[in-house]
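Only one protein chain is missing from this complex, and each of the others stays in its spot.
Chain lettering (A and B) follows the sequence in which the chains are written, and residue indices restart at 1 in each chain.
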Amino acid sequence: MTTPAIETTVLTKRYGRTWALRDCSLAVPAGRIAALVGPNGAGKTTLLHLAVGLLDPTSGSVRTLGASPRERADILARVGFVAQDAPLYAGFTVRDTLELGRHLNPTWDEDFAIERMRRHDIDLRQRAGTLSGGQRAQVALTLAVAKRPEVRVLDEPLASLDPLARREFLASLMEATAESDLTVLLSSHLVTDMERICDYLIVLSQSRVQVLGEVDTLLATHRVLTGRRKDRAEVAGAEVISASHTERQSTLFVRSTTSIPDPVWTAHEVSLEDLVLEYLAQPAASMLPGPAADGPRDSMEVRA
Amino acid sequence: MIAFRLETRSGLAPYLQLVHQTKDAMRLGLLQPGDQLPTVKEVVTSIAINPNTVLKAYRELEREGLVEGRPGVGTFVLRTLGGPNSNHPRLRRRLERWIAGARDAGLDEESISALFAATLRGSLQQEDIA
Partner (left out) sequence: MIWLTWRQHRQQALAAAIGLGLVAGFFLVTHPGIANTFNSTGLASCLGTPGRDCGQIADQFDRQYRGLQFLVPLFLVVPLLVGLFWGAPLVARELEQGTHRLVWTQSVTRRRWFSTKLALIACAVVVGAAVFAELVTWWSGIFVRLHDARFTPGIFDIRGIVPVAYALFALALGVLVGTLVRRTLPAMAATLGGFIAVRVLVTLFARPHYVAAKTASTPVVLAKLGGIMVGNDSFAGGWIIKQVTVDRLGNVLSGGQGLDFASLSGRCPGVIPPPPTEPSPAQLAACLDRLGVHTLTTYQPATRFWAFQGIEFAIYAVLALVMFGAAAWVVRRRLA
């Protein structure tokens, strides 16, 4: 396997007595569009900041493009980052903001940046502080992509955008991805949007990695089983992640590498959103071996 | 030129949706042999999906012999789908008889639809496993 674009090993970040991230080990393969999802406070922003060198780990390590990104101008030149709420210098014009990019990034593509602004109808003379949410996101994205990075890291880029702006932003991001083989890691609450564009999923819950893997594989190996009520929620050949029962019916959310032969159960496919929600509802469940997993262990790792 | 859409609720994998939409267009004559399919970039710019999804769809269509990818140029339709006899009159008549039987058994439209969908999916899955 080629070097993962972003790789963490037992990555931990602590602030005094609060754990922001705990023993996170994951790898984002190069060329993937990876979604980082999880509830507020799960550690998504912390993880992204660690990946771009804005934070130092308390213990463990993070490697972006094969090296620690901290104080490495050469690594930073190959990573484009947009922080939450797309911070810009409010007093700068759009033109100034692009100038900043040009002066601070040796691989800056000025024509591309200007063209992008033109295409999104953003006036170069306008002050960054007076831009709309969608325009700010586009300017910030341009700043991150015009240096032609190999990896793009985006922290909740859709959060403050209206639906139209969201679609435009995603389309813009996908267009850039289509042109070159780059890796994207973005965090979001909006799992349905993620389902359109992501082929790799990371779920963070309570500062730990809960789910990790290719979206196709995850959707192929998780099923919702419905059937007549059975008090013992066990299925041969599958790991039961959650179970709920009504008087007559049991519904199980399971993971398995094989199809469920038992005719007692009717198997349904799950959407990515359902998968994420099921896992988030079971904080103790984890796809990875580790202290968080309480139930039956399955040491199978779902990875490309 | 065909315009793709993604139905988020369809339960069908995105790339398969694109494959089916292409085939539908071909059946309806909207895509003729020699027509160029939209580039990956054009598709993702208009409907914001993963480029790999488009690539996968085009690869599947190519595998089925329906399209041909020419490097540096684009992806082009190779042949038509279904001919003047795409009506399948015999299949249609047998289907009508089956529907009549289902009505006699007391099924309403929804139950017939559900039974058909489940059976179709089941037998397709059997095909995959086989």
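Side notes on the structure shown:
Operating definition for what follows: a residue touches a chain if its C-beta (ideal position, glycine included) is under 8 Å from a C-beta of that chain, and two chains touch if they have at least 3 such contacts.
Just so you know, these numbers come straight off a predicted model, no measurement behind them.
Every visible chain touched by the undisplayed chain in the complete complex is listed here: A. Here one chain is not drawn; of A:3, A:59 or A:107, the residue touching it is A:107. For the chain missing from the display, the contacting residue among A:24, A:62 or A:76 is A:76, taking the whole complex into account. The chain that is not drawn here is touched, among residues A:99, A:216 or A:269, by A:99. Where subunit A meets the omitted chain, the residues involved are 49, 52-56, 71-74, 76-77, 79, 81, 83, 85, 87-90, 92, 96, 99-101, 103-107, 140, 143, 147.
Note that only the chains that are shown with their structure count from here on.
Subunit A and subunit B have centres, each the mean of its CA atoms, that are 31 Å apart.
Residues 33, 167, 170-175, 177-179, 192, 195-199, 216, 219, 259, 269, 271 of subunit A are the ones touching subunit B in the complex. Residues of subunit B touching subunit A in their complex: 6, 8, 11, 13-14, 40-41, 44-53, 125, 129.
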